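Here's a structure for you.
Let's look at subunit A:
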Amino acid sequence: MNKTILECNGIAAGYVKGLNILQGVDLVVHEGEIVSIIGPNGAGKSTLLKAIMGLIKVSAGRFYINGIEKTNLSTHKIVTEGIGYVPQVANVFPSLTIEENLEIGAWSVNNKKESIKNIYTNFPMLSERKKDKAGNLSGGQRQILALARALITSPSLLLLDEPSAGLSPVAINEVFDSIKEINDSGVSILLVEQNAKRALAFSDRGYVLDQGRNAYQGKGEELLNDPRVIDLYLGKL
Partner candidate 1 sequence: MTSTKISFRFMFALLVTAFSIYLVFFLNPDGALRILLNLLTFAGIYGLSAIGLNVHFGWTGLLNFGHASFMGVGAYVTLLLMPHAAGREGEVTTTGLPFFAALIIGIIAAALFGLLLGLPAIRLRGDYLAIVTIAAAEIFRLLVRDLESITGGVYGIINYTENFQKYRPLFIDNFSGNLGFSPSQAWVCLAAWVSIFFTVLLLKRLTNSPWGRALRAVREDEDAVRAMGKNAVWLKLQSFMLGAGIAGLSGVLLAFNYGSLETTVFIPLLTFYVWAIMILGGVGTITGPIFGSIIFWVIISETDRLAYLLFENANGQQLAGVRFLLVGVLIMFLMIFRPSGLLGKKEELLLDVK
Partner candidate 2 sequence: MSNNLISVNNLKKSFGGLKAVDVQELSFKEGELTSIIGPNGAGKTTFFDLISGFQDADSGSIFLKDKDISNAQPYKIARMGMVRTFQLTKVFDRMTVMENLLFSGSNIKNDSFLRSFIKLNSQKLYESNLREKANEIMNDLNIGHMANSYARELSGGQKKLLELARSIINEPEILLLDEPLAGVNPKLAEDILSLITKLSDSGITILMVEHNIEAVMKISERIVVLAEGSLIADGIPNEIRTDSNVIEAYLGKADE
């Protein structure tokens, strides 16, 4: 077994005091893995990512990053622990140029020029349009920029919140190809996806959340063919 990068134990969190959307979630991500979190709307998938990033306060449970407890660390410090995050909406700075987006992404990196250059080699599209405002990019291009912005810190784990949301099928393919490449370069991925089949086929393991709790977990392929998962989405008759 590879070493554990992220471990969540019984995480409970929510936006409003006393109303927890997450009600005890356990989750582990190992080095090099792609792990997806699926589940019906309102299951708390995005909330879990936000809680990990310290964007909302965790009221119970603990996080460990590389084996050290980091519960309720401030967000900008979590980033320096090697965790990157791409939110679902507002995932780029629209009034900043692509280059500026990357510079902000590289805020806590020591060798900024070098890392931005690396990104440009990996994503030539961004290099071509580096003086364009991010607000003028198409959905797919934005998603690529968002990925690049999060990657620039060379994180060991990348949290992705519905990277396929609102994209055309072609753009989705591109985004998923990029994610695969990122993973091949050694970055672990924790992915929240609406497109469950796609995500599971693509992942090493999957977690199914339902109403803020773990419902099932297992290997991607196993969950993909589990009738209980379909039931969770489309109901039993």
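By our rule, a contact is a pair of C-beta atoms (placed from the backbone, for glycine too) under 8 Å apart; a residue touches a chain by one contact, two chains touch by 3 or more; residues count from 1.
Regarding selection, all candidates are chains of the complex that A comes from, given by their letters.
Predicted, not measured: the structure shown is a model, and the values here were computed from it.
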Pick from 1 or 2, the complex member that touches subunit A: 2
Partner candidate 2, residues of subunit A touching it in the complex: 19, 40-42, 138-139, 162, 165-166, 169, 172-173, 194-199, 201, 224, 230, 233-237
